[in-house]
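All remarks here apply to the structure that follows.
Presenting subunit A:
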Amino acid sequence: MPVPADGLRVALFATCVNDMMFPSTPKAVVSVLERLGCTVEFPMEQTCCGQMFTNTGYFDAAVPTVRAYVKAFAGYDYIVAPSGSCTGAVRHQHPMLARHAKDDALIAAVDDIVTKTYDFSEFLVDVLGVTDVGGYFPHRVTYHPTCHSVRVAKVGDRPYQLLKAVKGIDLVPLPDADQCCGFGGTFSIKNPDVSVAMGADKARHVRETGAEYLITGDNACLMHIGGLLHRENSGVKPIHLAEVLAHTEGGAR
Partner candidate 1 sequence: MNAREEILSRIRTSLADVVQPDPALDVPNPWVYGQPTAMPDILERFVDMTVDYKADVRRVPSDQVAGLIKDMLLGVGVGSVVLPSGLDAGWRQAIAEAGITIHDDDPQLSRAELNGIDAVVTASAVSIAETGTIVLDHAADQGRRALTLVPDTHLCVVRADQVVSDVPEAVGRLAEAVTNGNPLTWISGPSATSDIELSRVEGVHGPRTLLVILAE
Partner candidate 2 sequence: MTTTEPMRRTPAPPSGTFLGMPTFPTNAKAQLNNTQMRKNLRNATTTIRAKRAKVVGEVENWEELRLAGAAIKDRTMRHLDSYLVLLEESLTKAGATVHWARDAAEANQIVVGLVKAKGVDEVVKVKSMATQEIELNEALEEAGVAAWETDLAELIVQLGHDRPSHILVPAIHRNRAEVREIFLREMHLYGTAAPEGLTDEPAVLAGAARTHLREKFLRAKVAVSGANFAIAETGTLVVVESEGNGRMCLTLPETLISVVGIEKVLPTIADLEVFMQLLPRSSTGERMNPYTSMWTGVTPGDGPQEVHVVLIDNGRTRVLADPDGRYALRCIRCSACLNICPVYERVGGHAYGSVYPGPIGAVLNPQLRGIESDIDKSLPFASTLCGACFDVCPVRIPIPDMLVHLRHKVADKKRQGLHLEPTIMTGAQWAFGDHKHFEFMESMAAVAAKVMKKDYLGPMPWPASPWTRARDLPMPPTESFRSWWKRTRGEGK
């Protein structure tokens, strides 16, 4: 059941990539959530989901990020992240890491907190019960459903529901949308040639749509596809879903 947003207290998990590299995305999340009546807080103790360590095999190095996450977000009923991948890592990997650390208190804290962590699109559609967030974006766009948002966080078609409700948008389907873009975290530098071969196909499909903007719910994947699109001077701009939704009439690009 949707809950009324009126003053609903929401903790923002910006994620390290967004915090450091793409601040306009968490700013957009704040803007949309506040527009819908939420009270947004940003716990300063937060750092990172630890996925970079976990997926490279360094579980011990990932455990401090799990502790930081628990410390930062304890006591919140709603923790919202503009990343399917980081949301997925919290839900799917933090319980494993807490068990790896053999720390009962951490296990209990993690098992509780993972149920309160939401991807931005999930939070809007499932918790607040809205698909039309008042966005206005008069551009031709295409959306790449990132692998972790679909297969780990399982956001389903929620991003499409949200995008379809944006005024003025021309959302065109992306060919082979369900195929991975080739980013894969450290895969992108451990296997750079395969990563680029996959990304080149994704970038080609994006160009085929004639879109001005490529939208995803994960800025890390976007950094990879966007880096290829920028290198080839394609003119296609990468943009996060939250930033599209944050745009309103009057503030249009």
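Simple rule for what comes next: contacts are C-beta pairs under 8 Å (C-beta built on N, C-alpha and C of every residue); 3 or more make two chains touch, one makes a residue touch a chain; residues count from 1.
Candidates were picked such that all candidates are chains of the complex that A comes from, given by their letters.
Computed from a prediction, not measured in an experiment: that's the story for all the values here.
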| item | value |
| --- | --- |
| Selected neighbour of subunit A [touch, this complex] from 1 or 2 | 2 |
| In the complex, subunit A residues that touch candidate 2 | 14, 16, 18-24, 26-27, 41-48, 50, 52-61, 64-65, 67-68, 72, 93, 96, 147-148, 151-152, 178-180, 182-200, 223-224, 226-228, 230-231 |
